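Have a look at this one before I ask anything.
All protein chains but one are shown in place.
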Amino acid sequence: MFDMTPNILRNFFHKSSTRLYPKETRQAFGNARGELYNEIEACIFCRTCARKCPSQCITVDTKEATWQCDPFVCVYCGVCVENCPKKCLHQKNDYRKPVTDKEIIFMKGETKKKKCEGDPQET
Amino acid sequence: MIKGIIMVFIGVFVAPLLGGLIAGVDRRLTAWFQSRYGPPVWQPFFDVIKLFGKERMVVNRWLVFCAHVYITAAMLSVVLFFLQSDLLLILFVQAVGAIFLVIGALSTTSPYSQLGANRELIQILTYEPLIILAFVGIYLVTGSFRISEILVQTKPLLVSLPLLYIALCYALTIKLRKSPFDFSTSHHAHQELVKGFLTEYSGPYLALVEIGHWYEVVLILGLCSLFWATSWIGIIALVGVTYFCEILIDNVTARLTWRWMLGYVWPMGLAMGFVNLIWLHGR
Amino acid sequence: MLNTILFVLILGPFIAGALCFIIRSGHVRSFIVLAMGCLIATASIILFIKGPFSHTPPPLLGIPTHFLVLWGDDLLLFVMLYFAFKHGHLFTKILIIFQIVCLDYFELFMVDHTENFPLFFADNLSLIMVLIISIVGSLICVFAIPYMNKHEEHQGLKKSRQPKFFAFLVVIIGAMNGLVLSNNIIFMYMFFEITTLGSFMLISHDQNETAINNAVRALWMNCVAGAAFIIAMIWAYVIQGTVDAQKLIQAGHMGGIMLTPLALLCFAAMVKAAQIPFQSWLLGAMVAPTPTSALLHSSTMVKAGVYIALRFAPGYAGTFLSQSLAVSGAFAFLATSAMAIRESNGKKVLAYSTIGNLGLIFACAGINTPEAITAGILLIIFHAFSKALLFLCVGDIEQHIGSRDIEVMRGLYARMPRTTLIAVLGIVTMMLPPFGVLLSKWMAIEAASKHLFVILPLAVGSAMMVVYWARWAGILLSAPHGLKVEPEKQGLLTRFPLLVLVWGAVVLSLCAPLVYSKLVVPILSAPSFSIRAGIFENPTGTFLFYPVMLILALGFIYAVYAAKKARKARLSGPYLCGAQTTDPESFEGPMKKPVAVLSGAIYFESIFGNQKLTVWVNIFGGMLLALLVGGSL
Amino acid sequence: MKEVISTTKGTVVSKTVDMKKDGYRFVTMSCVELDADTVDILYHFDRDLHLKHLRLTIQKKEAVPSVSLVYFAAFLVENEIQDQFGIRFDGLVLDYERTLYLEKEAPDAPYCRISVSRDVKSGED
Amino acid sequence: MARTIIPFGPQHQVFPEPIHLKLVLEDEIVKEVVPALGYVHRGLEMLADVRDFHQMIQICERVCGICSTIHAQCYCQGIEELMGIEIPDRARFLRVIWAEIHRVQSHLLWLGLFADAFGFESLFMQCWKIREKIMDINEATGGNRVNPSINIIGGVKRDMNPDMAQWVLTQLDLVEKEVNHLEKVLLNDYTVKKRTVGKGVLTREKAMELGAVGPTLRGSGVEQDIRQIGYAAYGELAHRPVVGIDGDAYSRNRVRFLETLQAIALVREAVSKLPAGDISVKVKGKPEGEVVTRVEQPRGELMYYIKGNGGKNLDRLRIRTPTFANIPPLLSMLPGIELADVPVIVLSIDPCISCTER
Partner (left out) sequence: MDILKKLTRKSRIKSPWLLHFDCGSCNGCDIEVLACLTPVYDIERFGIINVGNPKHADLLLVTGTVNHRNKKVLVNLAEQMPEPKIVVALGSCGLSGGVFREAYNVIGGVDKIIPVDVYVPGCPPKPEAIIDGVVTGLEKFSKKKDG
């Protein structure tokens, strides 16, 4: 009977193992697969990422030079990053922050002039 | 007279605050035992205030009625306790509340609520005889069922009623719905009856039930304190140790079934109580 | 005046019964029953106001009373013998023949009929009993009028058997009045036997096989009681040379010599009150139409048993008999509570609860302190009202829904809100403070605290009692949500007794301190409680009767107000794991079929459920009874 | 897939019974659409980590005798095939009547596709 | 007797996943049970029509979040067999390492949930606390706590350098130490035994007949574990299946507990034997033909049937998950037990409904 007691008491007399998350944030692991972003200036709009993506969350328009990703469909598998011929796709170590409205990452790039709309990288 | 009024005031207003605080400390300690950080100690108050602010949603109006009767009876029993009244009377008044709570749960067509209510009845069935026996033990020592007579004792009751105190602790565990007896409803999630007989009490009515529960906790800890009522230190030590052990037991046991409770606690508790009574008789 | 009242109370019902039997018109019968009810209720109140008395009425029609009794008794016994032969029950035959022989020998050759003592004696205990018998009994008779019409309708009888039914129904009331007022134990014995015959006739009323079997069982068990009674009577006479009950009681146990007759009397009383192991006759009586059970359970028949025990209680105070009576009463309380907990048949639950409460009264008689006697008497009063009420409710419910099963009564509130509320109130008065039954239970527990073998069964039994009452009340109230509840129709003759009983139960409880100080105190050797501002107090404990009642009543009123206010709240179906369909009371089951949820209470089948329990209980109960009788030899 | 034994509708149950007698554990069944009309049903069995298969080729319209009386465990997968391929099984011990997974709103027999649409899709990119 | 009919699920506290049981009770004893599935059915086998066979890896990983690595491993193994690819030795060992880490994770998760099913909250907390270390290992080595996503056709995606391997081992040492503390609780505690011993008994014969797999089968005393086939690198590692005797919830509990320790030992051995070399080979061509491939998942035998037609989309992908096979035995265990034991027994097969329904 009461075989759990030693464990319980050990817990009681030690510091709790809780990570007090919003107060203390733990460093993410180096190669964790987080939010996807595109260095649009390097992108050649080859559509490899769109083709390889298992959840089909990336849409690339070669003519208009747009790169668009639905972050709410993305499954953070990293396949696009691995297959990107220009290595311009990257993953951060952390996820996007929760939001109250849906949004889509839309990037327009041209060889000379680049413009970012609704770029949420900084969030 | 003034003392009486003060006592009533304590019973009505201070007791629930104390009960809520105990609940908060309980949750904090449980968290520590589980290597967690735990909620702030005044968390139960937030819970209750929030519940009062929620939408009123009912399955059945009997539920509302019963919740109110429950809290009245719980409050009255605590007041009677502080007025140092008759122990049996306190138990009976407390039973009014407990039974109405069950009747409220039974008055719905919800199967979980019904099953929970039936289990709660079994819990009542188990703890009530134990408490009565404890009172009889007190009577045999003091010659009265009145609390006021206990307070004039010079020797702690615990000395002559150790086994009955253990039996009372069983009742306490059942009443607090702590593991292994948390089967009519549970403070923790993941219970096969979801929330048992509290399933259909929601919003403000759940808040009433929660406050009623605080009253009951104070009452039953008060009953425990009677066993060392000769000094304040004794009371605090006894209640503190008892409650600490309750939390400990809550954390080191699995939930068992009511069949086990009837087959184990009943014989054990009654036998211990009985032995203690015989021994008192023999003196 | 006194003669007239006694005549009305005792012989009135007999005459009314005879009229019922002879005049076969339904309307006239109803009138007779109503009139008799009013008459004896009034008479009992007048008698009550007049207060205690001892009295010998002039001989009826000039015939010496003891002749009347002898003839009456012989007639009675031969009628019983006829039925014993008709149903071919050997044991009953033997018992009855034994009784005839003993009685005739006793009356003809032993008793000195010139002994001068009051034939009738009434103290407050008797008066209380008369009140209960007359008022509650009459109400039950009134209820029976519409009930029996419907009952026969259900049965589809060609020829009404109502005349006989009502005849015996009212006769029992008369016999009970006679029993509690008699001071001559031969009288007592006669009335005792009349109730036996009456209950036999009433139980067998439906004339089907179970009814007859159960009636025969009731007959032989009660004959055992009769035989014990007669032996006790003769034995006592041999020792003390008197048939004056008061003298017998005052003489006490005479250093143990009188103990055996007293034990036999107690034994007779316990059999009459269907204590374990003789509970089966009362349970069998459930087959009879509900008014029968109501009458047998609440105010008459079984109460005859506890009355005798309480009446003779001073006689055996402080003896081993007293102790063992307390223990076996407490044991009956425990055992029947355990058996009731697994019962879903409403009437059986009521029956077990009756036996349990009677056991409690026996326990009180056995404890034999003023507190305990107080508890016993109060319990008789409050129990009679609540139990009669509950029986009548169940009868009414049964006629509406065609079942007496508690599970079938689920959601009754939606169908018959009036009766349901009355029934729930009845249940509440049976188990919760500050109502009378609980007040007396409190007294009983406090009084029993020194008796280890009494307090343990009491503690466990009362917890079990709470379980089955609360379960029932909850089930009655359960109603599908959102349903508009329409009050059902109730006939005047149905509603009147129910309302009187429910008000009686509540108001009597409210007046408990008054009832105690005015009625009970005079009987006691010493007052058991002091009453101040509605607070019962003695050295053992305090019951803050009015304060508790006041606050609970306020809480009740506020709760009603809150429930009314909750009308505005949003209705939502019960929680069904999110699987509910458009009907909030059914869920989408496998194969997409809607399944209606069904709730059944827990009946502890695996714990209290087996027949073995009954067998063991009977064996143990029998042993206790043997101890009770044998220990006093 | 090494040991594959072909069966017919008539023999599949008796062969399953033989398998059971030989001490095989029923692993599962797989259903594959071959063309617009026919499907393959594969019964997989295992004994001591060694797999054995039965192959039953049938018309989609045909009813297949259920093996759930031989192996109770088959009832689930047979119900699944009923749902997904619309093939009927006769003598199921617990028949969900094609409601095991799918609701009315979902496509009927989704695993029966017309091969043309598939080619279009795969040819797209 | 009074009957009670209750819906147990789809949303029910005790089950993390939606499954519905229609329970008919008498005095809280289960008299009849009928399950209803389909609350998690997505139809992902059909996605093979619209995704190519490489993309299917990610989808197979998401058949079930608790054993994602092993699903992907099984799928890759099947495709490799179809295409005749020999993967490098290092990749074989790495697959074992990740699979076993995953097993530890899954078993700890299960031990916690199982403890919760019989209301042992602190034990649940303890198990999940320990499990967090494994989640960290997953995140550090694979890049995600739940879906490390390291399998690709032809090998594995990420390598494990010696430093990392050492860190993993030290973490596992800590885990093992803590798991050992729980041994007495899980296998010896009075209340735990009261709730598990003799509950939901599945005899050896019944288990075989009803097609039970994994710890459920081994708990009934059948020594069968797909790892004995020696897929991946299991042929080169020493292990023997853990077997129970009684076939009750306790026995299954014991099997899973001991398997947790065994898995840790396997990781250690695999790391020590980890050969040098490439972690993947280049894949050319398209799968054609049909294959049945099996691996041992934490819950038991996982079977993939794959049929390719030489195109980039597969003709048929069929997944038979262990829970799917364990549901019939479960149904045979439920009648006659107490309501309170329903969660215990349901969880004792370690149900994974999202696997079952796919």
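For reference, chains read A, B, C, D and E in written order, and residue numbers begin at 1 within each chain.
In this section, a contact is a pair of C-beta atoms (placed from the backbone, for glycine too) under 8 Å apart; a residue touches a chain by one contact, two chains touch by 3 or more.
Just so you know, these numbers come straight off a predicted model, no measurement behind them.
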item	value
Residue of B:R36, B:K178, B:H213 or B:R255 touching the missing chain in the full complex	B:R36
Contact residue for the chain not shown (choose from E:A2, E:C76 or E:M125)	E:M125
Residue touching the undisplayed chain, where the options are E:L23, E:L47, E:I70 or E:M83	E:L47
Chain E residues that touch the omitted chain in the full complex	10-13, 16-18, 38-44, 46-47, 50, 58-59, 62-66, 68, 109, 112-113, 124-126, 128-129, 131-132, 135, 144-147, 352, 354
Missing-chain contacts mapped onto chain D	101-107, 110
Sites on chain C contacted by the missing partner chain, in the whole complex	570, 572-573, 575, 577-580, 588
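Note that in this section only the chains that are shown with their structure count from here on.
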item	value
Both-way neighbours, i.e. chains that touch chain B and touch chain A	E
From chain A, the most remote chain by mean C-alpha position	C
Central chain of the complex, centres being mean CA coordinates	B
Chain pair whose interface holds the most contacting C-beta pairs	B-C
Chain whose Cα centroid lies at the greatest distance from that of chain B	D
Gap in Å, rounded to a whole number, between the CA centres of chain E and chain D	24
Rounded Å distance, chain B centre to chain D centre (Cα mean)	58
Between chain A and chain C, centroid-to-centroid distance (C-alpha), Å	79
Per-residue overlap in chain A, given as positions that touch at least 2 other chains	2-4, 8, 11, 17
In chain D, residues with contacts to at least two other chains	99, 103
Chains grouped in pairs wherever the two touch, ordered by label	A-B, A-E, B-C, B-E, C-D, C-E, D-E
Chain C-facing residues of chain B, complex	55-62, 64-69, 71-73, 76, 80, 85-89, 92-93, 95-96, 99, 102-115, 117-119, 121-122, 124-126, 128-129, 132-133, 136, 139-140, 143-146, 194, 199-200, 259, 262-263, 270, 274, 277-278, 281
Contact footprint of chain B on chain C as seen in their complex	411, 413, 431-433, 438, 442, 445-446, 449-450, 452, 455-456, 458-460, 462-464, 466-467, 470-471, 473-475, 477-481, 539-544, 548, 551-552, 554-556, 558-560, 562-564, 566-577, 585, 597-599, 601-602, 606-607
Interfacial residue positions of chain E with respect to chain A in the complex	51, 54-59, 61-62, 120, 122-123, 126, 129, 132, 136, 139-140, 143-144, 147, 149, 157-158, 181-182, 184-185, 188-191
